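With one protein chain removed, the remaining protein chains of the complex are shown where they sit.
Up next is chain A:
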Amino acid sequence: MTILENDVIPRRSKLSLSKRKYKPSELKRKYLFEDNTVPAKKQVLSDMLNGYRADQRSNGDVLQDSPVATLSNMGNTCFLNSVLYTLRFAPTFLHNLHHLIGDLALVNTRLSQNKAKTSSLGRNVGSITGPSSRSTSSKDLLSLGSSNDIIPKSKVQIVTEKLHELFMTMHSLELKESTDPYQPVALLQAVREANSIFEGNNQQDAHELLVYLLDNIRETCDVLTQQVQQNPDLLNETETMPPVNNSKLWNVRRSWKKSLKKKDKNAKEAISEEQSNGTAKLGYNFVAEDFEGITLRRTKCLECESVTERKEPFYDIPVPIPIKDDDLDMDVNPNDIYRRACVTTEKLCDANKYLCEKCERYNEASREVLFEKLPNIMVLQLKRFTTSTTGIQKVNTYLPTPLKMACFCENCCKEEKSTAPHCYQLCCVIMHLGGTMASGHYIAYVKVPDPREDYGECSRDLPKGSLSASSSEKSLNFLKYLKPKALGNSLIESKNGLPSNGVRMCKSIDCCGVRLNKTMVENVNNSFSRKTGQDYWHASTSAEDIWLECDDENIRPITAQEFADELGYKPNSTSTPYLLFYAKITD
């Protein structure tokens, strides 16, 4: 997608832009109140408001009503908060993150035992760390890694762990029904330690942070896989299963894995996939599996007409935005807008001819960009920030945000819409409010997930206790033999406060899962739909989905209808969806 490359916002220029903000000469129009050279926290906060919050509600007792734990703005950190809220509510993300951290702790514990046995050979530490973990100075390790860790932790891994710790804290806040906004300082600190571009109190690009966090977790998964591969005797079978659920969300996941396995293993093993061992399971790279798609670039030489294909993985899809409203035909099905923006055909001609290997020369060619596989969680990044001669500008053109979207992967494009094997459902939106990237504000809208879909039928049901790195091997083994069912069901019924309806749910929900203030959510739903007799969790149509508007320390539940209104067309609005998260639905 070469056309999109122009839109990439260079990090350098963005930083300098946000600094330039304070130059008096440039403060001509909108943000006159910024004409203060002291970027104090108070000042920054008023930046963030952008006149948004005041007209929504007063600042008095708002915090009382929050249905979930909230994060406070620590000064230009709405970019962080919006991404954290999004990840927390993104389907299966918390659950998978929990097991990743659990596996890391388990591997770490066993490695330290192995180490103790062979302590005279202090060398295996180096080999365990592996080449992919970033080199860290011992000073950092002492300050950040816990004393129990035998393997030197990379900054990357620390970020992943801090993320999980934050979600644990939020869970416990919800358990205590605390209404105080939490400051995610530890995570932000870890992020800044690991990547200097997030240093300073400037507003940042939420997309950049999202990409960075996902990268971190993916790398952490790879480290884990490596450790297991280098020490295959570390684990026995029960621990090597990926979390599996039977929800209607992306059942394709397992079949995809099968097809990969068939390459080197026989078909029999592939069928009995869940029983088969194989260390790859533990390093179940959920980021790669859930967020990674594959683009297919198909090039046909117009001379010999031979076709070559190239596949590339991707983690989000940039969607170009037309500069003018007129460029967009409002009558076009929103599905088509996104499909046309993503699935493209281009002609390589004039000075940009294609070197055909068969003809051994430059010829004209046609190049299609399609998607062989779209990820389970598809992230669409609307390219609202364009670099022009006057700096980075925001394009506020309205683009509809459909709650349901037809899949545009290669297979689905071939099929009629009604028979397409999958489709997508909107699950999270990060909105950008304001006229520029440096001074804008981010708000996340998240759909309240059904815990049965995220946590039901998990094969990796390890109790909460196994998470702490200090827990001994003995207790781990002991807990492993407990029937998860016996433990799980009762716990969920009693603790989580959500009816599980007999679905066995992974206990990790009680570690870092979302614990929703049920009454409050139901009130919203009931007051809107007046369907008093129906439990929220039994309502199946999307009209009764509950969404949360997460604006730093203010979170309020809204109905799907209210949310749809929020996404609707408003003339001259600078409140625009920026990142769209769609979950794959297969059935």
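The criterion applied here is as follows: a residue touches a chain if its C-beta (ideal position, glycine included) is under 8 Å from a C-beta of that chain, and two chains touch if they have at least 3 such contacts; residues count from 1.
Rule of thumb we're sticking to: contacts and distances are computed from a predicted model.
Participant: Which of the following is the UniProt-recorded protein name of the chain this complex doesn't show: "Vacuolar protein-sorting-associated protein 25", "Sm-like protein LSM2", "Small ribosomal subunit protein bS16m" or "WD repeat-containing protein 48 homolog"?
Facilitator: The record names the chain that does not appear here as "WD repeat-containing protein 48 homolog".
Participant: Can you say which of A:176, A:347 or A:404 touches the chain missing from this structure?
Facilitator: A:347
Participant: Extract the touching residues of chain A with respect to the undisplayed chain.
Facilitator: The missing chain touches chain A at positions 302, 304-305, 347, 349-353, 355, 359-362, 364, 366.
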